[in-house]
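What follows is a short report on a single structure.
Of the protein chains in this complex, all but one are displayed in their positions.
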Amino acid sequence: MTDLSRAERARARSTVVVLLGLVLIAAACVRALAFTPLEVSQGAAQKIFYVHVPSAWVAFLAYLLVGGCSILYFFMRDPRLDRLAASAAEVGTVFITGVLLTGPIWAKPIWGVWWTWDVRLTSTLFLWFVFFGYLVLRSAVPEPGQRARFSAVLGILGALLVPFIHVSVYLFRTVHPAPVVLNVRGPQLPGTMLLTLLLSLGAFTVFFAGLLWRRYAEAALEDARGAEGDDGAR
Amino acid sequence: MVAAPVAEPAVLDVRALARAFGRVRALDGVDFSLRRGDVLAVFGPNGAGKSTLLRILAGILRADRGEVMLGGARFDRTDPAQRRRIGLIAHASLCYDFLTAAENLEFYARLYGLADPRGAARAALEAAGLADRAGSLAVTMSRGLVQRLAIARALLHEPELVLLDEPFTGLDQAAAATLRAELERLRERRRAVVLVTHNVEEGLGLATHVAIQVRGRFAEWGPRPADAAAFRARYAAAVAGG
Partner (left out) sequence: MGNVVAQALVIAAKDVRLEFRTRTAFVSALAFTALVLAIFNFARDPTAVAAIDVAPGILWITFCFAGLLGLNRAFALERENRAIDGLMLAPVSRSALYLGKLLANLVFVGLVEAVALPLFALFFNVPLWPILAPLLGVIALATIGFVALGTLLSAIAVNTRFAELMLPVLMLPFLVPPITAAVQVTSRLFAGRSFGEMAAWLKLLVGYDIVVLATAILVFDFTLDE
């Protein structure tokens, strides 16, 4: 099977996963809105939690992927790693933007302000800037080999320095509600809410995986089409 | 023509060298070898991959596939001892505009670990006829003088293998004559030279071996042909047909 047909098949299959993810997210939203009790102190606004937290989780996944692929590329120089890192960065940026949008929407009714420089939101903001820089750099380097190398270096820096950014922000201030799920004493959410959150997490992860695969397949398809074109011309 | 001694290993041995930039196959399998005293003139149109070939031989670029043997040993770009045996003369001077001629040469002498950097620089300036311009900033020198400085820089560490990338570009008669004389001197001192040029006249006059590079491959490679006119015709055909 040629690279081209393999890439086309991957794209078709990944589209199925994307659609599946969307359906799952819709189902999770229905459950969150209609079948999950209202939270006592925050009321209806708290429902955003079921979208905000999974987005943050996915953003974190994307961060790990970009960092991991960059480090591996440093050792192995496999262009597929570069392709995966780029796909994860693009898709991840979308979800980070989601976190930054749902955060204020949740914050306004609860805390009265659109934005607070609390730890997690601030760290997410800087993570967005790091991803943005990564994408801008990629767009500014035309040659694929050089682009992959530079991206990998930036990815490695990101993987190592984002924790420092987080610690800086944390040392600076803490205002965010204490972690509700990843709490030392065990999840603080009552049963039904926890279940809804986990379902939402699963749905978002499936959606992310689908988008990632789809983006990767697109990139592979583009490369395969290009190579085929060159071979035809010879 | 200099007859190559039989038992000595080739200075340069290149096998199946390939390099791509993304989808562009700049080099697509190049084979040749070079002995001491050989001057290989590589002719080819723009985009044939001649600069790519030279940059790989210089150790500035890495090859995707293939092998380069330098003096019988595998060429390792990270090995300073091997890098010391190579010199490059490009059409850019590789010199700093706001350093003097002497400072430029001293800088490179130090980088190459020469014993007496200042002395070596002074000697090289004298040999290049630039002794009176030792204190002049490179930016104040004419193209011809800068070329002489660039040659002095490239040969400062007495490399066995000298690579030249379109060195005659933009040179006037006098400067070109100086360059030609320098190449003659290199051949006499039994260095190996690879000269990349699209100027067939210049190249043929100096070469002991010739190659025609088109689309990343050597369409032809061998000793200098006796029949220059036929060669020029073959070159024109290769360029046109590809």
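Points worth noting:
Going by the order they are written in, the chains are A and B; count residues from 1 in each one.
Basically, contacts are C-beta pairs under 8 Å (C-beta built on N, C-alpha and C of every residue); 3 or more make two chains touch, one makes a residue touch a chain.
Fair warning: this is a prediction, and the values are worked out from it, not measured in the lab.
Across the entire complex, the residue among B:62, B:118 or B:185 in touch with the chain not shown is B:62. Shown as candidates are B:35, B:50, B:133 or B:153; the residue that touches the absent chain is B:153. Remark: the omitted chain is touched by one listed residue; of A:4, A:20 or A:156 this is A:156. Where subunit B meets the missing chain, the touching residues are 55, 58-62, 78, 80-81, 83-84, 86, 88, 90, 92-99, 103, 107-108, 110-113, 153. What subunit A contributes to its contact with the hidden chain is residues 74, 126, 129-130, 132-133, 136-137, 140-141, 145-146, 149-150, 152-154, 156-157, 160-161, 164-165, 167-169, 171-172.
Basically, only the chains that are shown with their structure count from here on.
If each chain is reduced to the centroid of its CA atoms, subunit A and subunit B end up 50 Å from each other.
Listing the residues of subunit A that touch subunit B in their complex gives 143-145, 223, 226-227, 230.
The residues of subunit B lying in touch with subunit A in their complex are 21-23, 25.
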